[in-house]
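Beneath this line is the structure, given in structure tokens, with notes to follow.
Only a single protein chain was left out; the remaining protein chains are all shown in position.
What follows is chain A.
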């Protein structure tokens, strides 16, 4: 229903830069997730799309039409806020009805639309209650219902699940994705949780320090991280990043020696290897250190090895056990090694 383009968008408050150089093209019906640590500018970018914040520079377009001067109330964008922002003095029914009333939807249609929206989020039995009498999950769903009831052009969700417990989060995640596919509404979803981003997104926009680090599908972001920031942010546990040098085709750092690397000869680099691409070794190994920690989870065991003063995470077999401080070797999957430039953190290999 709507394609969103951000061109060269920047937001400043005096000397404070919220976001800069944001170039982004969101396709119709796409679900794009903004992912990044707290304070990186996700909310600011989303609020500019909503029209709640004016960009200091650049252009925001929807379906080709420049929106910079269009007021939030005329943008046909629905937003779900982190704190739900339900109107405390209105019942859930009145809350869901509010956007319909504001947009002069005929009275005759209102009731039907409200009940449809409530049914989609399984909230039909709570329509008479005030928000204060609902649980966190129910409030979340009420906020969703209020957003979907008027079938907006664009859906914006700012960390909508961050106040829920883990189990409910998983259930709501599935529900949100289902609703988005069913309603086919262009959606921007903000989160700092990489699992949420990986599972929900058509494309992920990784942000840090107010600018975009990488845009790509979850697969691309996972397989081809553009720099050390993205590499270290995605995956759980995230990628091991080891600083060292390449001399004579061999990467070396304290306790670590990886031969057969033809890149970046003589330069300071960061070697990246995911815990799932590290393997427990009996004899010769790329890394020799000592067992620092063992965390069995049932389906696998997280092993932490200390080499030099660096802690390396390894996803080991579920039966793997070892005593603390015993010597331990680790080999890396040579096909899945990453190299990043030491200074800039940009990907070399």
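Please note the rule applied: a contact is a pair of C-beta atoms (placed from the backbone, for glycine too) under 8 Å apart; a residue touches a chain by one contact, two chains touch by 3 or more; residues count from 1.
In this section, contacts and distances are computed from a predicted model.
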Query = UniProt names the one chain left off this complex as which of "NADH:quinone oxidoreductase", "CbtB-domain containing protein", "Maltose/maltodextrin transport system permease protein MalG" or "Electron transfer flavoprotein alpha subunit apoprotein"?
reply = "Maltose/maltodextrin transport system permease protein MalG"
Of A:37, A:83, A:249 or A:327, the residue in touch with the unshown chain = A:83
Ask   = If the missing chain were put back, which residues of chain A would it touch?
value = 47, 50-52, 72-75, 77-79, 81-83, 85, 87-89, 98-99, 102-103, 146, 156
